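The other protein chains are all here in position, but one chain of the complex has been omitted.
Letters A, B and C mark the chains as written, and numbering starts fresh at 1 in each.
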């Protein structure tokens, strides 16, 4: 079968790979019908996250179950399914507490041996461990484009909102309007937020945020702190989401949040950074961090998407054949796309 | 000044009353500009809730502060304000925990001496105790018709949803589509509910619920239990709201709720009744009950109404002068109106 | 092997049964080293809960894994383990939400076909489905007598306290001081309750409750409502636990609970009963019901027992050989024992 493989920074290539086979009794094999290119893939593409040359990329997929071990009870051969970006065992200390994203045996598709040596989904077929948790049936009537988001980008946007504790009537700020930030805008509105202030430097993304119901604020041409004050009687927002993963974004998030509010850092932080703990502490902020618990959220996210409460499809800007993956990565790298859906 | 007074079951009358004066340092006097007739008023009108003849009725009001004690800091003379249906001291065991609806010194407007001898708001002026908590400024641009709901009916609809624990993506059922039930439908949708099943026998009310985004189900002409099953893969809803206050409604609420779900009984129960505890217990249901904590919710409700997340104005079916209060009660008693707004 | 089987109301008998064999890949077989007789067994013994004659009884056990399917990862052959009273699949809608007690495929040991046809643990060996969830390793140094409680009676006592929302400094009442009620007393104290009022009619049980730190109150010789008032400045307790499962207990629980408090009904209710909803509603009570989510709690309960925060061993009043099961049931039926531990 064909698979998109990492070769070297800046270079991905279609290569032939053997079709996957069931290894464990709760494995499934899915024939991929749509697979996305995601911001996380760019970390690999740029060499910031290192994986083995020849490893298959990709962690977003929709397709059909073509084989399922006899311990797979939640989906069956022939089912149209979507995958979560990672797997979880369901039995460990963390899974038993519902923290599937911190599973002791969690593996991420397409991220090489440091994240569990799980071959990626940008391929004609993908092997799915712990299929009872990792897969979900696609609700009737939901498009591939939509379903693709449930197990990764929208699941992450929702997680950002959920851990921010945003409730109906609250005010929120979202910093960074990439796909995750835009999904967070939509999720915040879905959660009943009265005001969502969306901050970025890219006009197109600010426009999408506005269409999703946010008040767009340009990071540098406007004054985000003043805009937040004006919108919140001077108090700051109840919660701010850092969807960038940069020290400046985290700092601004802390500054625009009201006393006793919450900062949700969904953007990846991997370094030591300067944090103005004086600001954080005197305001008695709560800081929530880490990857999204997509497996824990996927039922809820699908229910919202099915009902039209959430709709990520406006984020799909490109459809390309899997065979053109190399071009797809280049387009995405030039920030010309919000979401590229590839079809094997 | 003119005031609407209870005389006898089925009889209310406009009478002349002295203008109220400040008694306590945190009292305010409000010149009433709009006041509603509410389902609770009918309990008095029908004699089921007994109050003293001559007592001024009404507990929903919007108006302007004409006098404020010098401990009133949150509103000022000249402010356009709305009132909550009850007052709370802010200092007792219950207030300190945010349970303002169970304040040890709580008083309800227009309900006679059993609920604190607080003269009602269906009058040209009303004395407001603990004005810092009982009153809120009307947000700019909000109509009297809308603001009137924040301190009573919409606050109650929201409370029903809030205590039901309804979260984005959840399914819910609302039993009884009077004004509170319809506000609960809207609040459930605002809270991100994926599915809201609205149950009643009155076609007009079912239509309003449908316009608010619910799936209408006729209580007797359709099969509510079957409809709920169909909508929830046979499981039942995550939460059901009894907005009637009748044993049959509570029973149906328990039956349509999924295992480990919640029944929110916002309709008034005042009697011993038969409850099928076998059903409740085997399903491990949570039952939440009681009056709405409107003071605890009013900021949030106003924020949602200001942002258009909630909009109760479609429920206002009649505007009448205060002088025609006797007619207004008769109209309301004949169930010809959802909400009557009276203007002094 | 020997097994304790139900024959007819009032009659249990040791019979020879074949040793169990693994059926599913996540099954385990446990050689039973201690097994308890529980109040639930009496429901069967009395014929109130009907099971098939010849069915093996018992749902409390400690022992050693003698066989484990290759999908069993959390325990291994040779491990000393304890069992939960029921199994859960780990994958269904309810399990994914952590509501293991409401698993769509949940089965209870020793309760016949209505609860999943799972042969009981009062035998030399027991087959354990979904062993990754149903079993836990016994912490080092914990006695069989103690471990036996984690998966049933103490798990249930803790559940009663947990769903009651009892927090440090709270006041609580426990109605009914059988083993579950006494464990609830201990769990409430462990959770930091400042005052626990323990109510029963049996002097011995009141004494045990007092030793566990509660204030004992005789149901009929004293005045429980007056005692609660006195202890709570007239307000009522923050939470009351009905550990009886009788309408009178539920009613008293509602009456001794403060406004906006919680009633936790852990005693089994299976019937239609009269509930004074007027009392419940005007006080704005929360009612929590149902079986205990023991699988969800067992790690936490074991951690508390290991640390000595909980210690159920004073409840073990009798040790008997399995072969004397018939006597054991008779003793238990005469209420001469709090907990009988049988050894095969």
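Methods note: contacts are C-beta pairs under 8 Å (C-beta built on N, C-alpha and C of every residue); 3 or more make two chains touch, one makes a residue touch a chain.
As the structure is a computational prediction, the values presented were derived from the model and not from experiment.
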Exercise for the section: Among A:126, A:285, A:303 or A:340, choose the residue that contacts the chain missing from this document, as touch is defined above. Expected result: A:285
Handout entry: Candidates B:38, B:89 or B:241 - the one touching the absent chain
Key = B:89
Problem - Hidden partner chain, touching residue among A:2, A:64, A:99 or A:143 - result: A:99
Practice task
Identify the residue among C:8, C:76, C:230 or C:307 that touches the chain left out of the display.
Solution key: C:307
Exercise for the section: Touching the absent chain in the whole complex: find that residue among A:13, A:255 or A:269. Expected result: A:269
Completion exercise
Residue list for chain B contacting the dropped chain reads 24-26, 70-71, 73-74, 89-93, 96-98, 132-133, 296, 299
Fill in the blank from the handout: It is residues of chain A that touch the chain not shown, namely 93-94, 97, 99, 101-102, 235, 247, 250, 259-260, 265, 268-278, 280-291
Practice task
Quickly run down the residues of chain C that touch the omitted chain.
Solution key: 158, 167-171, 187, 190-195, 299-304, 306-307, 309
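Here is the rule we go by: only the chains that are shown with their structure count from here on.
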Fill in the blank from the handout: CA centroids of chain B and chain C: separation to the nearest Å works out as 41
Problem - Overlap residues in chain B, where contacts from two or more other chains coincide - result: none
